[in-house]
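The complex appears here without one of its protein chains, the remainder shown in place.
Moving on to chain A:
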Amino acid sequence: MKDDQLQSAAAQGMRVVEKRVAVSRRAFLKGSGLAAAGVTALSAGSLMLPARDALAAEFTHLGADIGKTLLVMARDIFPHDKISDRFYMLAIEPYDAAAAKDPALAKLISDGVAQLNALAQANFMAPYAEVPTETERLTLLYTIEHGAFFQKIKGDMVTGFYNNKAVWPLFGEEGSSWEKGGYIARGFDDIDWLPKA
């Protein structure tokens, strides 16, 4: 790009990334790179269920109750109100296939969920996923946060959620740039709100 073109690009103001995703589920699965890792398409019947239950129903090995508990827990661990459940689902869904092959993991998760639900019942007379407010659910998570179950789920979420390329646009993270020629002509120096020196 020539200098005059660069200057005119700068004159247009900062190139801001819209923190939204607007893709079909098909493209979304393809782009996330998780399709190959065992994320299955929704069956027609499951579309009849409310969205969260439909997602949880994909836990064929651990079961929908555990799936739903993990989903709510994942959201409570790293809550982003503008991000839909399906992105959280992508972070926790690998547990279902992994637990089928790993009895120790299956036990850690099912015991952990059972303990959390027992706590929830004792305190709020409902299973964890049905405890109505985040504040109430957090009191339960604080009780178990140093245990192996919580640590496992939280630790995996750091990469399972934030390292999912599908969520990056929601944070303004543009990802790999070398194939686009880097940022030399795409706003590496276009900041426009700094006070004049």
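Keep in mind that, in the parts below, a residue touches a chain if its C-beta (ideal position, glycine included) is under 8 Å from a C-beta of that chain, and two chains touch if they have at least 3 such contacts; residues count from 1.
We take it that contacts and distances are computed from a predicted model.
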Name per UniProt, for the chain absent here [options: "2Fe-2S iron-sulfur cluster-binding protein", "Branched-chain amino acid transport protein AzlD", "GMC family oxidoreductase" or "VWFA domain-containing protein"] | "GMC family oxidoreductase"
If the hidden chain were put back, which of A:100, A:118 or A:158 would touch it?
-> A:158
Given A:100, A:118 or A:191, the residue that touches the chain left out of view is A:191
For chain A, which residues reach the chain that was dropped from this view?
-> 14, 16-17, 19, 76-80, 138, 145, 154, 157-159, 161-163, 168, 171-178, 181-184, 186-195, 197
